[in-house]
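Showing subunit A:
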Amino acid sequence: MMATDFWIALPLLLLAVGALVTLVVGAISRNDSSGYIIAIISALGAACCTLQAPPVGMVSTLGLSSTSTVRLFTSLFCLMAAAVLVLSKEYNKHGGNRGEEYPATILFTAFGMAALASATSLLTLFLGLEAMTFGFYILVASDLKREASVETGLKYLLIGALSSAFLAFGIALIYSVSGSLAITQAMQTTLAGSSVNPVAVAGWCFLLFGMAFKLSLVPAHLWTPDVYDGTPAPVTAFLSGGSKGASLLFLLILLPQAADAGMLRLPFWWFALLSMLIGNLSALRENRIRRLLAYSSIAHMGYVALALVAGSFSGYQAAAYYAVAYGVISLAAFGAIAVMERNGCGATLDDYRGRGARNPFASGVLTLALFALAGIPPTAGFTGKFLIFAATLKSGEMTLAIIGMLTVAVSIYYYLRVISALYFNTSEQTHQDQCTIGEVVVLSIASASVVLLGLFPARLLALLTFP
Partner candidate 1 sequence: MSYDPIDIGIMFAKIALVFFVILTLAAYLVFAERKVLAWIQDRKGPNRVGPFGLLQPLADLIKLLTKEDFRPAGSDKWLFYLAPAMAAIPAIMIFSVIPFGSPVTLFGHQVQLQVADLNVGLLLFMALSAIAVYGVALGGWASNSKYALLGSIRGLAQLISYELSMGLALVPVVMLARSFRLSDIVNAQEGCWFIVYQPVAFVIFLISIAAECKRIPFDLPEAEGELVAGFHTEYSGMRFGLFFVGEYINIIVLGGLAATFFLGGWHGPLLPPVVWFSLKVLAFAFLFIWIRGTLPRLRYDQLMHFCWKVLTPLALINVLVTAWWMVLRG
Partner candidate 2 sequence: MCEDCCPDMEQTLFYILAAVTVVATVFAISEKHPVHAIVYLVTSFFALAALFYLLAAPLIAMFEVIIYAGAIMVLFMFVIMMLDLGHPENSARPGFWQWLPALLLAGATLVALGILMSNRISIPDKAAVVSIRDVAVMLFQKYGVAIEIISMQLLFAAVGAFYLGRRGKQ
């Protein structure tokens, strides 16, 4: 193993070793917070390593790549894990959910994401995705006090296993055509443009259907509201931001390698159309805030699919930008919800009435995140949508772009409903909610990045390069 190999593998190693150390320390020490602290340190350390790593190209001995995109996403996932750990520490203490397994599993999930990000073969890519999903099965079910949490975990597991079966079959068909698991080779053989192989087409259909489950695109979206609703709030933040981001990255690693992705235009077209319409329209009727955000996430994945319809470099760049932006935004949104729930807030919109006065900080963050989701200008949500629609229009998908813009306009209504519930309903003032320093720091950083990403997208876009 050479030194560059070591540098490239270091974030992965840090995350894995951190998870193991957390488990061991948790088994020895009686105090839960030591586990969280070790986990946070190793996640941050992994993020720093990713930023420090020398910019070398592909390394053949380990089969891990280290392009700027890869390092951007790896550090994003690590930072997100650290943020979620900070948020969970207080949330879990409050909910009486003890144990070192939780922080260790968060690190493991981040490990899966990082492995996925740096994969150069379909095997590592698939296993990274599965490891991440597997971590989420445990995390979703982690609230043992509530039966509903384990129920949700089981449901998520069944859906996840089904989707991984589709994914595995799709990859198998692609392999049987290309004869290689290396992504570059497999993509160039199966999406070659001329002389399309029917087996490859079938493989891609299965693969896309499997990914539709993971991304909750419309024909495979039904699990999303239930899972978002039944999961501990910090985990929802990670699930919404991290898992969607990693699944998008899965597609973004594969698609740009193809010589001609034109044959995938049609499925993405339908995914985009249905997700945008059904996601936004279902959210209109929803009264529980997490289910509302779940439908909104379906709609946002529709926008990303729109960017993939474009199929050009700018489309992929827009999709990657949106993955980052959506990750940060949902971290802010669900982080704020976690803070509020920790202070005894219920699940429906009615419970959020008057929260703006009781908890101005969390409400402010939530409002900002909702503005970003709605696509109000100075935020990352606006810039992301702008990039997506620009790429779509450039590729000539006029109808779809116009439908997309209309659904964005519709979506503003239900985001505003939440905001109006927060601020424009007076309720009896009882007491101010408490926020810990960690929560304030995390939410402030997340909100600041939502705005900064929106104002200065160029720096980020420069990092998002695709072969």
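Candidate entries met the following condition: all candidates are chains of the complex that A comes from, given by their letters.
Worth a mention:
Simple rule for what comes next: a residue touches a chain if its C-beta (ideal position, glycine included) is under 8 Å from a C-beta of that chain, and two chains touch if they have at least 3 such contacts; residues count from 1.
The structure presented is a predicted model; accordingly, all values stated were derived computationally and were not measured.
By the touch rule above, subunit A in this complex touches candidate 2 out of 1 or 2. Partner candidate 2 is touched in their complex by these residues of subunit A: 9, 12, 16, 19-20, 23, 62-64, 98-99, 101, 104-105, 108, 111-112, 115, 121, 123-124, 127-128, 130-131, 134-135, 137-138, 141-142, 144-145, 150, 177, 179, 195, 197-199, 201-202.
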